[in-house]
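The other protein chains are all here in position, but one chain of the complex has been omitted.
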Amino acid sequence: MGSRTSALVLALALVACVSPAERKCLLSGSWRSDTGCRMVVSVLGKDGSFSGSYLPGPATRDSEILTSPLEGSQQDARLVPQPTFSFTVHWQLRDSETARTTVFLGQCYVDTNGEETLHALWLLREAAESPEEDWKATRIGTSIFTRIK
Amino acid sequence: MGSRTSALVLALALVACVSPAERKCLLSGSWRSDTGCRMVVSVLGKDGSFSGSYLPGPATRDSEILTSPLEGSQQDARLVPQPTFSFTVHWQLRDSETARTTVFLGQCYVDTNGEETLHALWLLREAAESPEEDWKATRIGTSIFTRIK
Amino acid sequence: MGSRTSALVLALALVACVSPAERKCLLSGSWRSDTGCRMVVSVLGKDGSFSGSYLPGPATRDSEILTSPLEGSQQDARLVPQPTFSFTVHWQLRDSETARTTVFLGQCYVDTNGEETLHALWLLREAAESPEEDWKATRIGTSIFTRIK
Partner (left out) sequence: MGSRTSALVLALALVACVSPAERKCLLSGSWRSDTGCRMVVSVLGKDGSFSGSYLPGPATRDSEILTSPLEGSQQDARLVPQPTFSFTVHWQLRDSETARTTVFLGQCYVDTNGEETLHALWLLREAAESPEEDWKATRIGTSIFTRIK
C-alpha cells in the first residue's frame, strides 16, 4: 500500500504544482508552545522516531526546570499530510529528586498556507510513594505549538 | 549519587535478609490488564528503554484489534524500587485506515510480598480531519496490570 | 422502542421473579470508593438531581479533608437501568484557603445479581493565580464505588 500511496501523493503534487514538502507536517525543527516553552525536534528516523529537547521559555517563571530530553515518534510521517505523534519528556529539575515525566499525544495540522500547528494533550506524572497515593500523581492539560521560523 | 544509593540498597537488603531483586519492580515480562488485554515487554536496555507487544485478550470482544507493537522506557529502573514508566502503542487494526495511538503513563508498584502492579493513565487518539475536528479526537482512561506468572 | 423495551424488562422481571426496581441502578444511598472514601447520596429529585456528602475514609491519611458537600444529577434515572451521572464536590479543607473542586462523570452499572458499581472519571482543580499558571491546576483519575449495605 505504501507504493500506491506514494504514487498518489506524487500525482497530486504534480497536478497541484506544489511541492509535497509545503503541505506535509513534519515535527523536525523548532517549536514554541502557547505557554512560552520551546522545543527542538531532530530529523526523523526512517521509522518516524525522533529525539530532541524541551526548554523553559522566557514566559516560564519556573526556573527550576532545566533543558530536558524528549523521545518520540510520528506516525506515517511520509504518507499522510497531518500525522499524529507522541513523545515523552523526562524532566531535569534543579533541586528535586522527584522523577517527573510528561507524555504528549497529538496531531500535526497544516493549513492551506502551509502553516503548521501541533495540537496535543499531555499527562504529567510525579512518582508516588504507594498505590494509595497514586490517585493524585497525574495532571492533565493541552498544548498548542507553532513553528519558530 | 548512584554509588550512595547502591550502598544504601545493599545495606537495607542485608538488614532485611531479602534480595534487592525481589523488591524492585521491572516492566520486563508478561502482564494482564484489568480489561483482559495482555502485554509482553522486552528486557530493558541500559537506558531503561523497552519494546514489546500489546495483545487483545479473551475478554476483548473487539476482534478488530491485532497484536500491536509498543515502545517505551522506564525511569531510573535500577535506582528506585517503584519506577515510573511510559510507553506508546501504535494500534494495528484489521479493517481500519485510521491511525490510532495510545500513550500510557504510570508507575510500577511492588508490595511487601514482592507482588508487582502497574497503575497507568492513558490517552487514546484517532487522527482527525482538521483542527476544528480535533476536540473529539482523544479518549482517556486508566489501566491496572498484574504480572502473568 | 420505549414500549418494546418496557415489555422486555417486564418479561425478564416475571421470568426472574425479581422486581424491575432491583435491577435498576440508583445513586441514592451510601458508597465506598476504591481509595477508601465514603459518599452518601440523597434521595433523587424528580429531575434526577441529588445532593450529599463526601467523607474521608479510614484509608485516607489526609486528615486535612473534612466532610464536603456534593451536588449532582443522574440522567434518565427512571428510564434506563444503567444511567450516567455527574456530581461536583467542593472540598472543605482544614487549613487551606485554596479552593479545590472535583467533578465526577460516570455510569452506574448493575450486574445480573443486582450488584451495583459506579465507574467514574474525575477532574480535580485548584485555583490558580493567573492564566499562565493554569496549565498545572488540574489533576485527573478514576474512581470505582461499591454500595455499602
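Every chain is named by a letter (A, B and C) in the order it is written, and numbering of its residues begins at 1.
Simple rule for what comes next: contacts are C-beta pairs under 8 Å (C-beta built on N, C-alpha and C of every residue); 3 or more make two chains touch, one makes a residue touch a chain.
Note that the coordinates shown come from a computational prediction; the quantities given were computed from them, not determined experimentally.
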item	value
Touch with the omitted chain, as defined above, among C:V40, C:I65, C:V80 or C:L93	C:V80
For subunit C, the residues touching the chain missing from this view	1, 71-73, 75-76, 80, 82-84, 86, 88, 90, 99, 101-107, 109, 117, 119, 121, 123, 125, 127-128, 130-131, 134, 137-138, 140
Residues of subunit B (touch criterion as defined above) contacting the omitted chain	35-36, 59, 61, 123-124, 132, 135-136, 138-141
Hidden partner chain, residues of subunit A it touches	121, 140-142
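Following the convention adopted for this analysis, only the chains that are shown with their structure count from here on.
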item	value
Whole-Å gap between the CA centroids of subunit B and subunit C	29
Interchain centroid distance [CA atoms averaged], subunit A/subunit C, Å	36
Sites on subunit A at which at least two other chains make contact	123, 138, 140
